[in-house]
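Here the complex is missing a single protein chain, while all its other protein chains stay put.
Up next is subunit A:
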Amino acid sequence: MEGAFRKIDIDVYDEDVLAEEELYQPNPRGPAEVLSETKQKATAVRSALAKGDVSGALGIVLQNPPYGPHVEEAKNTNMTTLVSILNSTKSSEIPNIVKSLTQDEQDTLMKCLYKGMAMPGWGDLSGSVLLGWHEKLTEVAGTGCIVRVMTDRRTV
């Protein structure tokens, strides 16, 4: 094949290869710390939801989301918490809630929405809820927010 050489993994022959971890700033918190923090946040979110404070709950879960290596469990916990918020929000409230988030929180929310879309059937995920949030979020935060989901290596 003429184009077969294009499939050779040339990085193997390079001693100075750029590693995945070098592409983002390392998480200053260790995996154990992240996990306990995420569990605390899940409790805080439950009490906020009980009071009907959806935007407050969303603010908590989108602050300092877990990222980096070896934090899979924390990521799953955080995602479960977020999905519970997304599912319990009335669709008429979404636009105002999305507007009240900071730009960083909007970016994190968009990351979570795309992660959710990438794993259909996971937990209580519902495609129509995700798309509803995605539409409202894009109207407020624009395509730039989606671009940042693609570039940011600090995946949620």
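One rule holds in what follows: a contact is a pair of C-beta atoms (placed from the backbone, for glycine too) under 8 Å apart; a residue touches a chain by one contact, two chains touch by 3 or more; residues count from 1.
Here is the rule we use: contacts and distances are computed from a predicted model.
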item	value
Chain left out of the displayed complex - its UniProt protein name, from "Actin-related protein 2/3 complex subunit", "Transcription initiation factor IIA subunit 2", "Vacuolar protein sorting-associated protein" or "Probable DNA-directed RNA polymerase II chain Rpb7"	"Actin-related protein 2/3 complex subunit"
Residue among A:G30, A:P69, A:G127 or A:G142 that touches the chain left out of view	A:G142
Subunit A residues that touch the omitted chain in the full complex	16, 18, 22-25, 103, 107, 138-145, 147-148, 151-154
